[in-house]
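Only one protein chain is missing from this complex, and each of the others stays in its spot.
Letters A, B and C name the chains as they come in the text, with residue numbers starting at 1 for each one.
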Amino acid sequence: MGHLSLSGNGLVVGYPGRRVLDGADIVIPAGGRVALLGANGSGKTTLLRALSGALPVESGDVRVDGVPLRRSRSGLRAHRRTVQLVLQDPDDQLFAADVARDVSFGPMNLDLPPDEVAARVGEALELLALSDLADRPIHELSFGQRKRVAIAGAVAMRPCLVLLDEPTAGLDPAGVQEMLGALARLEAADTTVVIATHDVDLALSWAHIGAVVVDGAVYQGEIADVLGNRELIARARLRTPTVLDIAAELGVSTRGITDAASLVVRLREAASRGAERAES
Amino acid sequence: MGHLSLSGNGLVVGYPGRRVLDGADIVIPAGGRVALLGANGSGKTTLLRALSGALPVESGDVRVDGVPLRRSRSGLRAHRRTVQLVLQDPDDQLFAADVARDVSFGPMNLDLPPDEVAARVGEALELLALSDLADRPIHELSFGQRKRVAIAGAVAMRPCLVLLDEPTAGLDPAGVQEMLGALARLEAADTTVVIATHDVDLALSWAHIGAVVVDGAVYQGEIADVLGNRELIARARLRTPTVLDIAAELGVSTRGITDAASLVVRLREAASRGAERAES
Amino acid sequence: MSGRLAIDEAAWASPWRTRPVAEKLLLALGLVACAVVLPPWPGVVLAGVCALVALLMVARVPARLLARSLRAPLAFIAIGSLTVLVTVQLDDGLSLAITEQSVYDAVVLAGRALAGTLGVYLLAATTPMGDLLASMRRIGVPAACVEVASVTYRMVFTLLVSTRQIREAQAARLGYSGYRRSVHSAGGLTAATLVRSWDRARRLEEGLAGRGYDGTLPTLPRSQATSMPFVLLSAFVIVAVAGLGAWGGGQWGI
Partner (left out) sequence: MHIAEGYLPVGQAVAWAAASTPFVVYGARAVVRIRRENPEATILLGAAGAFTFVLSAIKLPSFTGSSSHPTGTGLGAVLFRPPVMAFMSTIVLLFQALLLAHGGLSTLGANVFSMGIVGPWVGYAAYRAVRRFGLSAAIFAAMALADLSTYVTTAIQLALAHPDVTSGVVGALGKFLGVFAITQIPLAIAEGIVGVIVIRVLREV
């Protein structure tokens, strides 16, 4: 592993009759937490697939550390060792009977010796808090566990970047916490994490950088700026995060607010300033 | 249609090796907005399936307006005309090539004359804002549209109650708004709506009554009381809704707070009281 | 990822979508029959041109879509015609040759196949499968068979999404690098697809129970008014192509 930067430059991707991406630029800095935001059908998944090399682009290029992806056999092979994509529905990615076997699929394809494969599987399961479930059949797992198995399968390739499509969709609050814990461990293990989501509250609290997909283009910036841009958010069919909404309504600065706790701190400061002003 | 009450009394349901419901009681008053809350795997879906008659219970009974459901063929048939369940994944309920054909399936099974079937299909599509899509193939629809088609299929049976399993899961903010609009129209058409969800913020803003499934039992009460009960919420592996959390942290009363707007009103009141106090 | 098929999409979007199936069958199958039966010049060419004009100018199927979805059948037509083009001489050891007759045969074959394929395409790109299956029920195909086909149609699209995604996930983990691994991955993919199809069937069965599923899948039949001008014009086109083709074949037969 080890962080690397990934960028898409002027990406054009179309299906017959429709251009999904029409000159999309995105930069994922090494180690940066990027949230890719957009409504369903906006092209988030298409962008992730283009960045992962799964989808050929009509024009534009994808670069890892500034080096353009070549779509030759060996070029794609190298890219896939660096960038791994995990789609939303785990059931459309898992195909083996049990957890360890599914996770070992990638390392086996790297022609590693058996003990190296086992080591990687163990490491990936550890990072995703799945070690206890290694021998369990996949169909017995919960939805949240299956999502983490799909990620473990990608992580076992030891990529520098993992792109996750809606990693928290369909998870209950405890499942979301477990997923966020796993993402934190991935980062600690020097893997750059990108998530695509339409959960604006989650994006605000987790990400440093936001990239909104609208009309085939990408608008990228600091997450608070992006999610605070009401015109952009409306065009993207998203909504303003609840805590930013409350702060704006109450007339306090939204800067630095990422979640309920930071909003509470800001409101307390405002209240104490108000009280001081009233006293003086 | 026309509102009717539905209740489950002492429901016990088990799969081999596990009791999912172990004496669950729930009352859905006619016309009441009930949110069934619980983590994934808590038994929400099992409870909905028992209430809809899809799942036989080991003991306990299900009553519509106080009359117990009989599990005979005719008893079940009558129950299904009253209570309709819509599952989380629309692809589990859609089988026909296009929207209108699929929605007509239920009324056709009621042996209604063709023009009555057509009328019901038209009405159900109207309520779910799908009239424009009547002749579209189901596989070209978005996930949110397919979810509404599945609900339309149930609504065309003209049930008194519809039970919806995670109606907003996987939808983007605009999709959630469309779904809530559809639910409001259903209520206006005298259909009692029950939703199962683990989205506590949504439950707080939409429901009047909350019913939390924990360890096979159901704890029911006013939605604000249920979601404000930290001990219960922790046991159910849920979380406190963001707005209640903020209110509690800031020391204002949580009573009557259902969403960001009502929290803002409460905080403004508190601020002006604070200012008055400081001035006096 | 999409579970869409280009011709299917064109059929649902077609301006002829609401025409009765029988009308479209008459025109399309009539042209197919002309392409198969008539002497090659000018009959087959006429049939092909009529199908092409009807497709692009009247039924307004996008030309790009037509070109793209004809790629696969064109490959088969090319290989087959090349095989006919090259003749094998056995008398004097084994040798390959191209003769005047084999060139003629190959060109005629390619022409018939192309014209016929365009005729089938005229039906396929204007008639959604749902309507076609409903009309089969009307001509007396048993309900059980039509309903099985109808479930097949719906499920093709849900399964296609799964299959394409699993394949992509395997490819991302280098499951298709090298022959041995590719066969192994294809096996895993086939098994996973089979399990998905069973699982989907079981869940659909449960999901439909609430609306009274008892093994049959009735839906509201739709009536579509027959358009006499369309029928007459179609009949005229086919008679004209057939007549001209038969007469012209006798006159200038080559």
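Here, contacts are C-beta pairs under 8 Å (C-beta built on N, C-alpha and C of every residue); 3 or more make two chains touch, one makes a residue touch a chain.
This one's a predicted model, so the numbers in the text were calculated from it and none came from an experiment.
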Which chains here touch the chain that is missing from view?
-> A, C
Touching residue (missing chain; options C:Leu26, C:Val49, C:Leu109 or C:Ala246) = C:Leu109
Consider the whole complex, including the chain that is not shown, and state which of C:Ala22, C:Ala191 or C:Ala240 touches that chain.
-> C:Ala191
Looking beyond the chains shown, say which of C:Leu27, C:Ala124, C:Leu220 or C:Ile238 touches the absent one.
-> C:Ala124
So that we can see where the missing chain sits, which residues of chain C does it touch?
-> 5, 7-8, 29, 32-33, 35-37, 69-70, 72-73, 76-77, 79-80, 83-84, 86-91, 97, 99, 101-102, 105, 109, 112-117, 119-121, 123-124, 127, 129, 132, 141-142, 144-145, 147-156, 158-160, 163-164, 167, 176, 179, 182-184, 186-195, 197-198, 200-201, 204-205, 208, 214-217
Even though one chain is not shown, chain A touches it at residues 95-98, 137, 139
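Note that in this section only the chains that are shown with their structure count from here on.
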Is the C-beta contact count larger for A-C or for B-C?
-> B-C
Would you kindly tell me how far, in whole Å, the mean C-alpha position of chain C lies from that of chain A?
-> 41
What are the residues of chain C that contact at least two other chains?
-> 4, 9
Over in the complex, which chain B residues touch chain A? Could you list them?
-> 38-41, 142-144, 166, 169-175, 198, 200-201, 237-239, 242-243, 245-246, 249-250, 260-261, 263-264, 267-268, 271, 274-275, 278-279
Please name which positions on chain C make contact with chain A in the complex.
-> 1-2, 4, 6, 9, 62, 64-65, 68, 161-162, 165-166, 168-175, 177, 181, 188-189, 191-192, 196
Chain C-facing residues of chain B, complex | 52, 54, 77, 80, 84-85, 87, 89, 91-98, 100-102, 104-110, 114, 117-118, 121, 135-140, 153-154, 157
